[in-house]
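All protein chains but one are shown at their positions in the complex.
Coming up: subunit A.
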Amino acid sequence: MSNKTKTTARPNYVSTTNACKLCTPLGASLAFRGVEGAIPFLHGSQGCATYMRRYIISHFREPVDIASSALGEKNAIYGGGPNLKKGILNVMKKYEPALVGVATTCLTETIGDDVPMNIKEFRAEFGEDLDLPELVQVSTPSYNGTHTDGWHGAVRSLVEQLCTTKADAAHRVNILPNMISCEDVRHLKDICRDFGIDATILPDISETLDGPSLEDYVKIPSGGTPIEGIKTMSGSKGTIEFGRCLPKETGGSSLEAAFGVKNHRIGLPMGLRESDRLFEALEDISGTPMPRRYELERGRLVDAYVDGHKYIFGKRAVVYGEEDLVVGLCAFLAEIGVDVVLAGTGARNKGLDEAIAAVTNGVARIAPEVREGVDFHDIAAEAETLAPDILIGHSKGYRYAKAWGVPLVRVGFPIHDRFGGQRTRHIGYGGTLNLFDRVVNAFIEKKQADSSIGYGYI
């Protein structure tokens, strides 16, 4: 049994083929979409906003309005400040947002637009005459980091720019859940309710990116983390933030440093042991023991692990995607006896190897090859030696799964070639059970498809 992973250096490729990451402002836009009354605003050329909208819409199948300062050539030369201000005014006229989340792009970072100053000027120019929305800004140069950095950056900006005073103490927990699905957020809310504790989940995309069919087209979908909730995060009993590969400074660490709100940094609660950590943290913060419902859920998960183990033991998995999702998947797969042969993320300098070693300690049968800065070309280059039986990650791995004749279990973002990506459950005992069923069934399905006999009893 090994708990030490081996990090192999990325082969010395210069170019990227079929990237396993997205750009920084996309993550920020997604996070801003999870705040009540908010509209994301990209400070850059029109194409960025449009491309990201298209990409996000294909996954969530929801309207995703992202504004842009729509910079042209002149703005690129003389600066984009005036367009940014004009754009915010137009967004105010059309959308009446409670918050405008401004994220930069490679264009505006490079021309050196000073967005905090522009916003300060904007407040000074229009603040007296107009009822201004909250303006939160985050720096997201797309040549620096990936969409997860954009996401975490936006969350931290929201906390630091909105939660500026110590709020009254309340029986409440802050949860910074990382990039999980809408269904996952709903599950988290249920869990907190069952623990009898109020929760501020930031961001909360459960309704804003998976809304109901309505009478009218709403300009900004309802739901999302209430702004007042963000402003009073300083009064919560504790913060739980998901992610073992987070930057040093996050929304959670800020709250701890500024207001002494204890930050519980745990991994994405995937698998039994990582989910236990979530429930322990909630017990600790709420002072309530784990409700029976979750004891039962946990028990069912163990029961399923036992029932299904023979279908999957010793199978070889390639896992890819956002760094913390990969860590969570490794934690889960190690528990069920699936050997992760390669764990890859497009992000760099995330400490992925240590995080995986930590969560698989004591259960993993082998140490996976861990790759940061990976693209699909890298993964494919080693297909023969890796000899995977299954791929687990987002839709973009499909062409490889198809070429290798192995199943792809779709998790995370984006799911562009299946229906219901926003409703995929990943976290907690329930989410893990759901994933477990899907993994086991993927193998059963493969066995059935490969067999010449029509087994209806496997």
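Throughout what follows, contacts are C-beta pairs under 8 Å (C-beta built on N, C-alpha and C of every residue); 3 or more make two chains touch, one makes a residue touch a chain; residues count from 1.
Here is the rule we use: contacts and distances are computed from a predicted model.
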Identity of the absent chain, which is to be given by its UniProt protein name, from "Extracellular solute-binding protein", "Fumarate hydratase class I, anaerobic", "Nitrogenase iron-molybdenum cofactor biosynthesis protein NifE" or "Autoinducer 2 import system permease protein LsrD": "Nitrogenase iron-molybdenum cofactor biosynthesis protein NifE"
Residue of A:Thr104, A:Asn118, A:Ser142 or A:Ser286 touching the missing chain in the full complex: A:Ser142
Sole contact to the chain not displayed, among A:Phe32, A:Tyr55 or A:Trp151: A:Tyr55
Options A:Thr110, A:Ser222, A:Thr288 or A:Ser451, residue touching the unrepresented chain: A:Thr110
Where the missing chain touches subunit A, by residue: 13-19, 21-23, 25-26, 41, 44-55, 57-58, 61-73, 75-76, 83-84, 86-96, 105-107, 110-111, 141-144, 146, 211, 213-219, 346, 396, 399
